[in-house]
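Dropping the structure in here first, questions after.
Only one protein chain is missing from this complex, and each of the others stays in its spot.
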Amino acid sequence: MPDDVTALQLVLSGDPALFAIVRLSLYVSLSAVVLAALIGIPLGAWIALTRFPGRQGVIVLLNALMGLPPVVVGLAVYLMLSRSGPLGGFGLLFTAGAMIIAQTVLVTPIIAALTRQTIEDLWIEYRDELTAMNLGPIGRVMTLIWDARFSLVTALLAGFGRAAAEVGAIIIVGGNIEGFTRTMTTAIALETSKGDLPLAVGLGLVLIAIVIAVNALAWTARRAGERLAG
Amino acid sequence: MRAPSSELPIEFDGVTVTAGPVTILDNIALTLLPGPPTVLIGPNGSGKSTLLRVAMGLLTPSRGRITWGGLENVPPLKRAIVFQRPAMLRRSAAANIRFALRAAGIPRAEHARRVSELLELVGLERLADRAARRLSGGEQQRLALARALARDPAVLFLDEPTASLDPVSTKAVEDIIRTVSERNIKVVMATHDLGEARRLAGDVVMLHRGRIVETGAAASFFELPQTAEAQTFLAGELLV
Partner (left out) sequence: MKRLTRRLVIAAAALVFAGHASAQDKSIVVASTTSTQDSGLFGHLLPIFKAKTGIDVKVVAQGTGQALDTGRRGDADMLFVHAKAQEEKFVADGFGVKRYPVMYNDFVLIGPKSDPAGIKGMTDVAEALKAIKSKGAPFISRGDRSGTHIAELDLWKAAGIDIGKEKGPWYKEIGQGMGAALNTASAANAYVLADRGTWLSFKNRGDLDILVAGDKRLFNQYGVMLVNPEKHPHVKKALGQAFIDWLVSPEGQKAIADYKINGQELFFPNANAPGA
């Protein structure tokens, strides 16, 4: 990337290297949120609705896992995906796929825990009616998830915020390779360590702008939804 | 609307419901027959709600047996219940009814027609697209009735349907109950409003501390209560 040009000029001129970094960041974090939702929402709903021994312990553990340190997750995934590790055969280390995996591990507990809370609260409200209508377990889960969809969007947002903001996990498993695994946060870390602070600040502003934009989008969606469903 | 079906009679045979050390229903023997509404009365905590839930099939007795049309374990396909504070699904009034129709397995092609029929029956035609949670208390109660009727039940259970409503809404709901009963749907209703009981009941069942104290046709019960408890209660005194 050119040295003397400021980040704002890079953004405004549509510098392809900068936008490649932004695209990769969005691809990794959004993919992770999608995968985490596919795992976390059904898992959270199941825990909310099922009685089993040790349930309270599982809920406490799930809430605690929301605070998994990213750098620890990065190390764990690194050891798993290394060629000398159990999943080394896939050759995923130092690829975007490894970064998606690491962020999925980080984000899934958030989505699962928030889903569990939301669904459980809604179930307390709906239980009598849904039972009286003789709905089977799948019918109940689908109804709860659909009626709770706006709160679930908030959970997805929280997950995206976590993924987009972290650097500790993806820098270890991705290797911060220029053009392949360099995202906004890892690029900021690199440029800062090179002493190129204006560029790092510029990238930081782009990142904040994206996070604000995603939040604003979801807020509008929620408002529209509330107007519809009350 | 319908002919009497195999849901009835509903028979309680020595039904007891306990929760831990507490006995909520004690050795209930009762038969609910087709016909005019059966009204359950009694002080708070006497077990009226629990009895309704057992009759609906939501609660299993700790001891004893309950049968519907002579059979045990009949799934609640042709029974419906309206709770005192019914939960409104986070969607429009019409969508709430559609949900109930889907849950009851009514074919999609019939939905539009049934939704408008039911909304008309309960007087909510003009609020079809309003978010259900933004309806007033009385309107929500009427919507819950429409939802319950969506599955074309043979028996309709109502748990204190007008307890939190003002007189105008109360009259509206009672009118709907009368209409429903005239269409040959058996209504089984709990209320703590003696006036309402007098207005609606065909026969009365009085509960006290989980036991049936007295039953009878409405006219004779209110005119000439037999038991001391019934007399005390009807005189408006506290029954402890």
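To keep things simple, chains are lettered A and B as they appear, and every chain counts its residues starting from 1.
In this text, contacts are C-beta pairs under 8 Å (C-beta built on N, C-alpha and C of every residue); 3 or more make two chains touch, one makes a residue touch a chain.
Remember, it's a predicted structure, so these values are computed and weren't measured experimentally.
Partners of the chain left out, restricted to shown chains and counted across the full complex, are A. Across A:Ala20, A:Val34, A:Ala165 or A:Val211, the residue that sits in touch with the chain not pictured is A:Val34. Residue-wise, the contact with the chain that is not shown comes from A:Thr95, picked out of A:Thr95, A:Thr118, A:Thr143 or A:Thr183. Listed for chain A, the residues touching the missing chain in the whole complex are 3, 31, 34-35, 38, 82-85, 88, 90-97, 100-101, 138, 175-178, 180, 192-197.
Note that in this section only the chains that are shown with their structure count from here on.
Against chain A, in their complex, chain B makes its touches with residues 56, 58, 75-77, 80-81, 83, 86-87, 89-92, 99-100, 103-104, 130-134, 147, 151.
Of all residues in chain A, only 125-126, 128-129, 131-135, 139, 143, 147, 228-230 touch chain B in the complex they form.
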